[in-house]
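In this view, the complex is presented without one of its protein chains, the others remaining in place.
For subunit A:
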């Protein structure tokens, strides 16, 4: 039996006529790292605010450990919250900031000191404990905020785009640090982000939001390889979309007649009957390029541009009736613009969704 830590049951939040979160049902497993991923305005932050108790749900119930918490005020929910703006208290030192939640809980002085030291050690900031937040860099401030949210050992930590204000290199380091902390402390973490690569890196599961609804919730691998909808396919990574309809089945594979002409052999999905309109999706890194046409799934294309990107080569292609993009190893041929070649891919690398 799965141990649900948090359950949102029919949760709706409206601001006037706007339904920011619409009848949401979501179970969060104990100890998992769940990312809420979506564009701004998709309702993901509002869900976090309701979990933290900063906003009330218009309808629906939120359960933690099986108990309804709708009417419990923030300061009794025992959840750690990390904000994008850090929200450190500017008039307190680093140590006082981290001690704050313990002080509020009436923990004794000696124990506070010990636990603050341990928390600061954990984020490698013990040396800066007497500094004020304004004397720290953005990354250091966010680590203090992290220590402050973890020091009182909450069961749940809510993070609202905590790395959004950091530069790329620091952000990637922090992603790994937080992931490591999560594994070590066995916390349930709900992490809001609009950065798909961040969600892929850190999460056990990702819930992709669009307009207040969950489009798909699954592991990063399933979300990337088997997107449920066009929105997910396009929001997570880059993809090539080809419209067509199911023409039949053969040898465990489905045949798709493309609108642009030509046939594709793709991984079969039993739920799609012949004649069904579908979108075939292929990730750019799965597209092979060759001078000679391949036996199957071969699309004649012209190279429009070839862009060197360091670790790979990005090749822009113009096919019949649509553009395609391929990511190739840069040791392969340097495809020159104007070259007439063929794009091809294996049937198992092509995933079919409804348009």
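We adopt the following convention: a residue touches a chain if its C-beta (ideal position, glycine included) is under 8 Å from a C-beta of that chain, and two chains touch if they have at least 3 such contacts; residues count from 1.
One rule holds for everything that comes next: contacts and distances are computed from a predicted model.
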{"item": "Chain not displayed: protein name in its UniProt record (\"NADH-quinone oxidoreductase subunit K\", \"ABC transporter permease\", \"Carbon monoxide dehydrogenase\" or \"Inner-membrane translocator\")", "value": "\"ABC transporter permease\""}
{"item": "Candidate in contact with the missing chain, chosen from A:50, A:79 or A:303", "value": "A:79"}
{"item": "Which of A:30, A:132 or A:312 contacts the chain that the document leaves out", "value": "A:132"}
{"item": "Missing-chain contacts mapped onto subunit A", "value": "52-54, 73-81, 83, 85, 87-91, 100-101, 104-105, 132-134, 148-149, 152, 158"}
